[in-house]
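Before any comments, here is the structure.
In this view, the complex is presented without one of its protein chains, the others remaining in place.
Here is subunit A:
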Amino acid sequence: MTTTTAPPQAARRSVKKPEGAHNTQRSQGRGRALIPAHVLAWVYAALLAIPIYYIIVSAFKPNLAIFSEPFALPTSLSFENFATAWSRASLGTALANSLLITGVSAVLTLALAVPAAYGLARAKGRLGTAVERLFSLGFLIPGFAALVPTVLLAIAIGLFQTRLFVILFMPATALPLSVILLTQFMRTVPSELEESATLDGANRWAVLRHIYLPIATPGIATVTILNLLNFWNEYLFTLILGGPNPSVRTVQVALPTLVSQTSTDYGVLAAGTLITLVPVYLAYILLSRQMEDALLQGAVKS
């Protein structure tokens, strides 16, 4: 018995042993293969982290320390540079203007893009295709090419260097991408759902609100994040169309007033930059969580 049972056990062991060794070897091989990916990931992380670290430590230093020991930790954590940046560039008013322009523009963009995307997603005929392509053409217009005609338009309608024009202009620049992205999201909604709702008496708005919007929430969150970042960081158009008036200008226009050709206080400039980064960073953190939740919801629903 022992002689008859032993060989299979031994055989099993002898079979298992090479398998285990093979798995270990395979995982070791896979681990080694992943080393370049790890290295690249850390290098990429460093590339992102180093400038942020540099701005943060510079915000607490005087000019001499910034130039002589750029990456050294600050010797004090005084918030004097932040207070100076706040008062010199009137950042309080500028932040309020940026929040207003960015917020209203983002809401306006969604208010226009969502119905447009719904219509395009459900359109079957050639007209729908043509309109969708028309939106795509918006990508082909370079920003600089639009600058002069836009200035002339603002002057012609009497809204030059006002916040209102900037608020109206921002959605116009964002609509092509927003509509195209949302249209793709809405095309994933099964038409049976809409037919079923329609049979139950739901009108177009009810269908949009109760069926399309919840399913397209990931797309809406994505579009909102993209637009908020673009609107907040916009410089050239807000400088030209909004103008230099401290009561109107945004943070991106106010911040460069801290720069001087002959003597720039880089500590104050770094502090001002950090102040302007905080709101957009917070918005990103909040919306990115919503976007992840929405993505999960979308996955369950689909």
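The working rule: contacts are C-beta pairs under 8 Å (C-beta built on N, C-alpha and C of every residue); 3 or more make two chains touch, one makes a residue touch a chain; residues count from 1.
Quick note on the criterion: contacts and distances are computed from a predicted model.
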item	value
Among "Succinate dehydrogenase/fumarate reductase iron-sulfur subunit", "Cell division protein FtsX", "Rare lipoprotein A (RlpA)-like double-psi beta-barrel" or "ABC transporter substrate-binding protein", UniProt-listed name of the chain not shown	"ABC transporter substrate-binding protein"
Absent-chain contact - pick from A:57, A:94 or A:258	A:258
Where the unshown chain meets subunit A, residue by residue	62-64, 67-68, 84, 87-90, 100, 103-104, 107, 151-152, 154-155, 159-164, 167, 239-240, 243-248, 253, 256-266
